[in-house]
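A protein chain is absent from this complex, but the other protein chains hold their places.
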Amino acid sequence: MTLVYLMINGLQIGSIYALVALGYSMVYGIVKLINFAHGDIIMVGAYSTWYLMSRFSAPAWLAVTATIVMCSVLGVLIEKIAYKPLRKSDRLSLLVTAIGISLLLQNVAQLLFSANPRMFTNIFTGSVSIGERQFSNATTVTIAVSIVIMLLLTLLVKHTRMGKAMRAVSEDYETAQLMGINVNNTISFTFALGSGLAAVGAVFYCCSYSQIQPTMGSMLGLKAFVAAVLGGIGSMPGAMIGGLCIGIAESLTKGYISSQLTDAVVFGILIVVLLIKPSGMFGRRMNEKV
Amino acid sequence: MPKLLKSTPFRYALNATAAVGLYAVIMALINTGILNRYQALMLIPIGFNIILAVSLNLTAGFLGQLPLGHAGFMSVGGYAAALFSMSVNLPTNIELPLALVIGGLVAAAFGVLIGLPALRLKGDYLAIITLGFGEIIRVIILNLKFTGGAYGLKGIGRQTTVTWVYIFVIITLYVISTLIKSRHGRAILSIREDEIAAEASGIPTTYYKVLAFSISAGFAGIAGGLYAHYLSILDPSTFGFMRSVEILVIVVLGGLGSLFGSVISAVVLTILPEMLRGFAEYRMVIYSLLLVVVMIFKPSGLCGRYEFSLGDTIDNFFSMIRGSLIKKGGGSDDASA
Partner (left out) sequence: MTPVLNVSNLGINFGGLQALDDFNIQVKNREIVGLIGPNGAGKTTVFNLLTNVYPPSRGGITLTGQNTLGKATHEITKYGIARTFQNIRLFKSLSVIDNVKIALHNSMNYSLLQAVLRLPSYWKQEAAATEVCMKLLAVFNMEELADATAASLPYGAQRRLEIVRALATNPKVLLLDEPAAGMNPSETAELMHTIHDVRDKFDVAIVLIEHDMSIVMGICERILVLNYGLIIAQGTPEEIRNNILVVEAYLGQQRGE
């Protein structure tokens, strides 16, 4: 009874992690950057939806659509302004810039909306009963929509021109360029896609957890990142399965051990994975050529 | 005169005099009231930020490995030092340095424990795993009884003074700068430059990575101890990922691999937020914007790898004067000929 309940809860938060982890993984695959600002895109998405709905009384579908567009544009802008000039410099500077953007987004949000948490009204109210159990619509919609999105994404990467370009660029940036692939567009598309997914994740997250605040993205982002590492960074199926695993692990820890230790368990998983198999479940091992 | 300036003993004497002289100036400024009480108190956070930045620079700048868990070591050192000083009752001038040394040693031991597994990884992966360890340290402290859990540790003696901070800043700078100019330091640098070539040149790279990592952790622990005895309370939530990032920002802005840069950057970035207090809402925005802008336009940080040397500066000054004298002399020779 409790186990099934915990598993479903785990799948719900896990789907959100998976959506966010996909963004980390795709971006890492293509520009080899841990995009620390990715978690804060979630926060931007949350505020944007909340603002549109509470201030302009926009209908939910419109607010969500506008948010997805806005986050995608923001993702692309961040890449163009902050990361692109550093594409040739060393990785450390790039990582620090990403951290800087993350701080910037958090602090701008704090300036605009104050540090006090805001309440987000669930847009998927009601519940369904499956058998004798009740599940909130937020839970079922999150899981169902995430699965659909992940399937679509897999098709996109496997079968479209842009998907092939993404894979080519992540394989070898320079060769892809020589083959006539527009690397800049491909990178922009990847950031847009990743940020859009983060926006979707943001909406789902807010529907179940209702509180939004400027720093909400950092822990959520870090955990999604752990999910990406667990799955094998750069691998899309890895990000999905990694996300679900982290969600379930967290939910089970909360249910059976202590809710205070969830963070420790998540980061414990990270450390164990990195020590035993840094390439994760589906990643490829990279060797330095001597 | 220039020959004397180049001699090593003279250089050491010069630097020692400068260190004492600077201390005298600072104390004079405080005692005469030119620095008010509030400004004088600012000197303490400036001091432990210097120690934190310089120690992180050892791993990030000289070893070339980016750790994101420096605050974890700071908290370990802080708690160890505080728990020690709270359990003994010695004269302050013995208790504090003893507590700091213990804090430093415990943090260094953690550095070895974490470094051994973590340093098998490189680059981004190392950054993440140290971040993970940092977070775990925080969660563990949060859940332990003897650390006061979420309530934190209260009633730590306010023993940190400007003098003690100054002494430990000087010790940190001395140890790390002499370390860098030794066979051990060169071994550390060689790992940054090319790990495979370093191994092939006979450098036990794992040993030196762990060594640099734990020395770095040890000094972070000392800074943690100074911090604990300055605020008199320790709250685990202040040692999160963001704290590590703040220290990293100081190092990166100053220049990876420049101790001088770390010092300047620590001073500026500690004072700057205070000066921007009038614009309290904007200061963090400005701070983060500054970071991004510097990275885009000067990725090597403000000082690059520049190292300040008092002796060289004076030496250059004299040769400049001499140069201009010779020029004048040469000019008159020409005229007579």
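Going by the order they are written in, the chains are A and B; count residues from 1 in each one.
The rule we apply is simple: a residue touches a chain if its C-beta (ideal position, glycine included) is under 8 Å from a C-beta of that chain, and two chains touch if they have at least 3 such contacts.
These figures come from a predicted structure and were not determined experimentally.
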(request) Could you tell which one of B:58, B:81 or B:198 touches the chain left off the display? (result) B:198
(request) For the chain that's not shown, point to the residue among B:163, B:178 or B:313 touching it. (result) B:178
(message) What does the interface between chain B and the hidden chain look like in terms of residue numbers?
(response) 12, 174-175, 178-179, 182-187, 189-190, 193-194, 196-205, 211, 305
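One rule holds in what follows: only the chains that are shown with their structure count from here on.
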(message) Per the contact definition, I'd like the list of chain B residues that touch chain A in the complex.
(response) 60, 66, 117, 120-121, 123-125, 127-129, 131-133, 135-136, 139-140, 142-143, 196, 241-242, 245, 248-249, 252, 256, 281-282, 284-285, 287-289, 291-292, 295-296, 299-300
(message) If we count contacts the way the header does, which residues on chain A are in touch with chain B in the complex?
(response) 32, 34, 82, 85-86, 89-93, 95-97, 99-101, 103-104, 106-108, 110-111, 218, 222, 225-226, 229, 258, 260-261, 263-264, 267-268, 270-271, 274-275, 278, 288, 290
